[in-house]
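Below is one structure, written out as structure tokens; the observations come after it.
Just one protein chain is left out here, and the rest sit where they should.
Each chain gets a letter, A and B, in the order it is written, and its residues are counted from 1.
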């Protein structure tokens, strides 16, 4: 049971950040689905509801998603359903249920950098920027490598371009955490392959992405790129699968998602 | 009574409590609790096996709002069992309310009662316990002869000789053999042998275990409990708390699912003890984690099967060797063990010899207990998997092997003591099922693409209806002063709809509309005795008790009516809520009869009471067929279609029977594909939330289709048998078989996961 001693509902980000850094156990409250399961004793809970950060909108060639947007908003938002083969919508649509996704937030999901995250895997193959209150803007892939630091994730900015993408998540039961997540995208000649739930945090298979970008997308090359991805990434074992199985899955699923992107291309 | 022209029986009448529970009216234990009841929390052992050296509650007791903290020093020194079974229970008396020894992670150490949950949890953190940690027995295959003895205490007793050898960690040994299995096997042209591991499964009913207790104005202990077995709980409490049974009243309100889990006591003793000590109302609600890790699960087993068949494909010998993991306490250990054979061996009766042998062993894990299927589920997985293997060896279609070998109506079987089978439609179930699934076109496999292959598989199963010679049920029906009927039953509706079904039976016999009957059930003060709803007994036994009582009461009403009309009983009939003279010379309404008998100078309330037990336990049957799609590159198994054809005798209420069947099949699908109770290597349960223990969600189950082939069971009410449990058994073997037929991978350890299938496919390449 987590406890919250005090509650703050700041009107300004500045104030929120100040409270956050004032004491070690002061904490931002997202949808609280994850916090609720912890035994955390929170000093001041910081509710961002008054900051109106629950938007998803287009802004100067970017799709901008506020930290307090719910996962269900990502799923149903017309802009996101149309962009990038709808992979952001797709990536969240199997997380527990509609009611759950109406409550949990994009900001928490990204800030927490969960290994199992479906959303992060999908975001990683897009041109995604994370905007932190204190840390400023940075590409998502840089953010993912940064150590945890107390900050407020304010919004995500995704360059709205013609990127084609595909996402798939391998699950045992439909509403379980993923055994493996795969996202693949293509813009001009550049390919990006990301693998999540390894079970570690999502990463880009750099060598495989490069190999694919340089070739002619023959069946053999695709097969080879998938193998490179499986070989270059590290996989671990947890209750949902062993490292060896994940590696084997990775190869199969990367190949399939590349094919999927090629399919959207020809359509 | 034949099932023709019936107005109530055989009709899909909505449950009488359906609308109110569906729309959330307060009806469950927590809804009924008093607002200021003390809140209980249990401090539980972090160790799989340990002795308590010291326990200091002084700091915790000083927390404001703490009412009492109880440890093993505060409880009666008497052992009992939480198994909800008729006295004398065949489960060992191997536990105390609290003890100085803890035998699994989660075993109870102290009870904290406080004004609210926060206070109780705060106090819990302040209790200081020093343990001497002992080497636990975690692997059930190594339990026998393990240097650690789970129950070393001297005062453990059992009402029967169940083959208990506690120094060897054996709680029960069982052997039943008819004929010389070894010899017959030797003579068989075809012998298959294999080992199967049905896993522990969690009941995962939506309403967790909970109990609310208080003392009434007479100082009696009232226990409102989410239980399937109120009378057993009463008896348990009397023994555990060492108080007279007359001082206890157990009330079962609506309950949010049981599946056998609530046939074993859980928090009742703790709440009751607190109420007795403090005189105050108390409430215990197990959270989901406690429900997963501190109650019971299905028994995990290892079952070795040997099957022998002759050249014509007749199964001549069946040999089962069972090892059953009963965990830290022996609730239901001996009976679940014997039921592995009891509910499988009679399926096939062309046998010349059959045998089941085995042991149930203690380990330092959460106890196993009763769970829908009760041994039959595990036995069916093993036997039916082996029969499928045999069919392949024989090169005979698996459906044909069954049709050739199953017991038919009027026949006997080796373990059946010469009793003839009163009813079976299993042959029709098999034929109908294979037609529905498209067996002829689909068996064994269809290749859809380079990566997708579909396979079909099947299994059959049986269960009992009640426990022969042990199970009983009583019912009472009264004509009330307003001309209606009160139906009093001890049977415990847990959503199964028995309050409705038993009313339907009463209404049918009494020839009155259903709304003339109200049900009063599940209260040990007012209900006639019934052991509770388990062992698939309610429709069959309680149904017959209701039928008998209703017939008797109807006779009495006719008698009285005739008297009022000045006619002989032969010359009156009951029609349209009145007793009428056949010659049309007069009639008297039910309301009038009630008025004139009960009120004024009548001095006679018409009522009838009946008790019913049965010397036989007629089996219901299911033939189950699965179609799966396997991704050959990943091993992923998707269930496409599941067909189950059920013979439950007469369906008293077809819709309720269908939902029972669909629910049972899906629970079986969960066991086949998703569910598994898992422990860490220190004995801590890892699957203690719905995040880690995945019951099927609606995307997981494909299409489940149920059909019925009715038979008529002469010993059952209107020809009915049972349905509650039998429906859970076929999915594991049928799905495993479908996967085998698709990609040639035989899974021995449930559940079937993509990774297991994938790895086996790799090995084959």
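Keep this in mind: a residue touches a chain if its C-beta (ideal position, glycine included) is under 8 Å from a C-beta of that chain, and two chains touch if they have at least 3 such contacts.
Keep this in mind: contacts and distances are computed from a predicted model.
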item: Undepicted complex member, UniProt protein name, chosen from "Carbon monoxide dehydrogenase small chain", "NADH-quinone oxidoreductase subunit I", "Cell division topological specificity factor" or "Lactate utilization protein"; value: "Carbon monoxide dehydrogenase small chain"
item: Full-complex contact with the absent chain, from B:22, B:245 or B:582; value: B:22
item: Selected residue (touches chain absent from view) among B:198, B:619 or B:664; value: B:664
item: Residue of B:338, B:359, B:653 or B:687 touching the missing chain in the full complex; value: B:653
item: Residue of B:610, B:704 or B:723 in touch with the missing chain, whole complex considered; value: B:704
item: Hidden partner interface residues of chain A, rising order; value: 1-7, 29, 31-33, 36-37, 42, 45, 47, 49, 72, 93-94, 96-100, 102-103, 174-175
item: Residue ranges of chain B at the interface with the undisplayed chain; value: 12, 14-15, 17-19, 21-28, 31, 203-208, 254-257, 259, 287-289, 494-497, 653, 655-656, 658-660, 662-667, 689-691, 695, 697-699, 701, 703-704
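Here is the rule we go by: only the chains that are shown with their structure count from here on.
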item: CA centroid of chain A to CA centroid of chain B, Å; value: 44
item: Contact set on chain A toward chain B in their complex; value: 1, 170, 172-177, 179, 239, 241-242, 245, 248-249, 252-253
item: Chain B - residues contacting chain A, complex; value: 117-118, 121, 633-634, 636, 674, 678, 686, 691-692, 694, 696-697, 699-700, 753-755, 758-759
